[in-house]
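The complex is shown incomplete by one protein chain, all other protein chains being positioned as in the whole.
By letter and in written order, the chains are A, B and C; residue numbering begins at 1 in each of them.
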Amino acid sequence: MKDKPEIYNQDVVHHYQNPHNKGKLSDPDFSVTEENPKCGDRVTLQIKLDGAEISEVKFHGHGCVLSIGAASILTQMIQGLNVREALELTFDDLVENMGNPAKMRKDCASLSLNALKKALSGW
Amino acid sequence: MKDKPEIYNQDVVHHYQNPHNKGKLSDPDFSVTEENPKCGDRVTLQIKLDGAEISEVKFHGHGCVLSIGAASILTQMIQGLNVREALELTFDDLVENMGNPAKMRKDCASLSLNALKKALSGW
Amino acid sequence: MLNVKDVKKDFPVLKNRDVVYLDNAATTLTPDSVIQSLKNYYQNLGTSVHRGIYQLANETTEKYERARKKVADFVGSDSPREIVFTKNCTEGINIIAYSLHHWPEMEGKILVTEMDHHSNILPWRFMANGSEKFQLEYVDVTKEGRLDLEDYKSKLSPDTVAVGVPGISNVVGTVNPIKEMTDLAHERDALVVMDGAQWLPHRKFDISEYKVDFLTFSAHKMLGPTGLGVLYGKEDLLCRMPPPFGGGEMVLKVDRRKVKWNDPPQKFEPGTPPIAQIIAFGASVDYLNELGISEVNEHVDRLAQRAVNKLSEIPYVDIYGPKEGESRGGLVSFNVEGVHPHDLATALDSLDNIAIRAGLHCAQPLHEVMELNSSARASFYVYNAPEDVDRFIDAIKEAKKILGGADER
Partner (left out) sequence: MLNVKDVKKDFPVLKNRDVVYLDNAATTLTPDSVIQSLKNYYQNLGTSVHRGIYQLANETTEKYERARKKVADFVGSDSPREIVFTKNCTEGINIIAYSLHHWPEMEGKILVTEMDHHSNILPWRFMANGSEKFQLEYVDVTKEGRLDLEDYKSKLSPDTVAVGVPGISNVVGTVNPIKEMTDLAHERDALVVMDGAQWLPHRKFDISEYKVDFLTFSAHKMLGPTGLGVLYGKEDLLCRMPPPFGGGEMVLKVDRRKVKWNDPPQKFEPGTPPIAQIIAFGASVDYLNELGISEVNEHVDRLAQRAVNKLSEIPYVDIYGPKEGESRGGLVSFNVEGVHPHDLATALDSLDNIAIRAGLHCAQPLHEVMELNSSARASFYVYNAPEDVDRFIDAIKEAKKILGGADER
């Protein structure tokens, strides 16, 4: 086996094991669920706006390190952004925070980002 | 170009240019037409029996050196044979008389032989 | 017994890359002799197949037909006309489904199993959806991944047209009772279509023993090139079946209104065939014959059993399909509690270059029956050694240590 096994970067695993903003909003403006058909993973993203600003965001669902880790990281990233800024986020921005495995497993890592885009496209 | 061009053996070309037993029988016992769908070549073989013996045989049609050459050679081979002997003839027997090109172009060279088999199978 | 060390030497990928390749059920690696055969075609022949037009084409045709004969021999057929080359196993099944669909007399029920690969489900579904003549029904599979034979018998009605069944499941590795199922089907005049994708690579198959009417498999899962599959069909059926796809070479005569089909197999092979791949697949068959298919079988069985035994000893691992000691194909599907199969695959890859598969393995209905979201799968072949299994087991334990701390979410 290789010497210093690091599968994902520490940060991602930490987010997976201690997800931020996990839970449900009682009265969200948007609630979108995305699923990865290859494994049944599913993430629901809920957003509350204050004017054009994302005032509250939560997610729930089940999935792998990358889908859950990404959701946790993403909710942190978008908190307080306005809608336009949030829509400008790209998958590469996520990869920057998550490393190469996310790039290799785009289907997993982009689940919550896709939910975000769908949610806000309805704005 | 190669030095001594021989496309088919002399014999086959001779048969093609001076076919034996070309024509029609007035009152054949069997008359079978075979066609090569790849080029539209067509050979009709007609046979008259005397008891179990092939007493008369003629062919007509149009085709390439191999199909016409083979028909001419075949009619010579079967004249006077009895039905059983004629049915025992194989494609290899023809190739022996016609050389390698016949083997390569079985569809052409076996047209009349196929007609023979079909004709006599009805005996 | 296979000498794995020697076998490994024949596979360039294993020399060039540091990998423990355990995704053989998806596609296998390619031995030197097969690569050499491909190279030989492209460097010394390069032409299409049409006997007699010129010397090169004639050589190509001869090599090509010799390969067909080898494949016929390999499945115990005495007529190469029963061997139709396809682009993959999936195309073979689509050909059968569409042919039966177009066959005027055919009407009634199609039975497939819940453990079939999508390739042996969807073509039949398309066929049944597109027509009032056919209905599709599923034979039940137990939670343990076994076919429910009683259910099969009860659903096998006199109006059953065809039965689709995998010889071996690509998820749970179950070896199905093909002989028995075929006899039962034939008693009711139903045709049997065996998906042999996971059987042919490492288990002797003789058509005179199993008597199925159609058999499909993938060349690329048995040391052959990509882009090639095989459809075996009984000659008599292939002669009578209407061909579903049109094109060159599959007709003898075409005029504006009428068409005269070519004989099988050409009737089912419209267009220019995968010539290089077919010739090279002859070399794959040679290679397997040299190893000996029963030696291959024994070797792959032993690896699968070793994996099952060692996985069974790990308390946090769930194994699906036949239990320890029971007959199974050369693969094992499983889950590690608290570690998502996709994470496990990534982990095994980055920890020790171990290549396994994760997901639904194109068998969603079976995952539904087993109430699983997805699973991980390791599958073995001739170049895998017992030590590969051990490395795989060690890496699972390591992955669990690193990733398995999280609770279920």
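As a working rule, contacts are C-beta pairs under 8 Å (C-beta built on N, C-alpha and C of every residue); 3 or more make two chains touch, one makes a residue touch a chain.
Since the structure is predicted, the reported quantities are computational estimates derived from the model, not experimental observations.
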Which displayed chains the hidden chain touches across the whole complex: A, B, C
Touching residue (missing chain; options B:32, B:45, B:70 or B:108): B:108
Identified contact with the non-displayed chain, of C:108, C:227, C:292 or C:338: C:227
On chain B, residues whose C-beta touches the chain left out of the figure: 1-2, 5-8, 13, 16-17, 19, 22, 37-41, 61-66, 68, 101, 104-105, 108
Residues belonging to chain A that touch the chain removed from view: 37, 104-108
Touch list for chain C against the chain that is not drawn: 12-13, 16-17, 19, 21, 23, 26-30, 34-35, 38-39, 41-48, 50, 52-57, 87-91, 93-94, 97, 102, 117-119, 121-126, 130, 138, 218, 220, 225-229, 244-251, 253-256, 259, 270-277, 342, 345-346, 348-349, 353-359, 362, 364-365, 368
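FYI, only the chains that are shown with their structure count from here on.
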Reference chain C; chain at largest CA-centroid distance: B
Distance from the mean Cα position of chain C to that of chain A, given in whole angstrom: 38
CA centroid of chain B to CA centroid of chain C, Å: 46
Overlap residues in chain C, where contacts from two or more other chains coincide: none
Multi-partner residues of chain A (at least 2 other chains): none
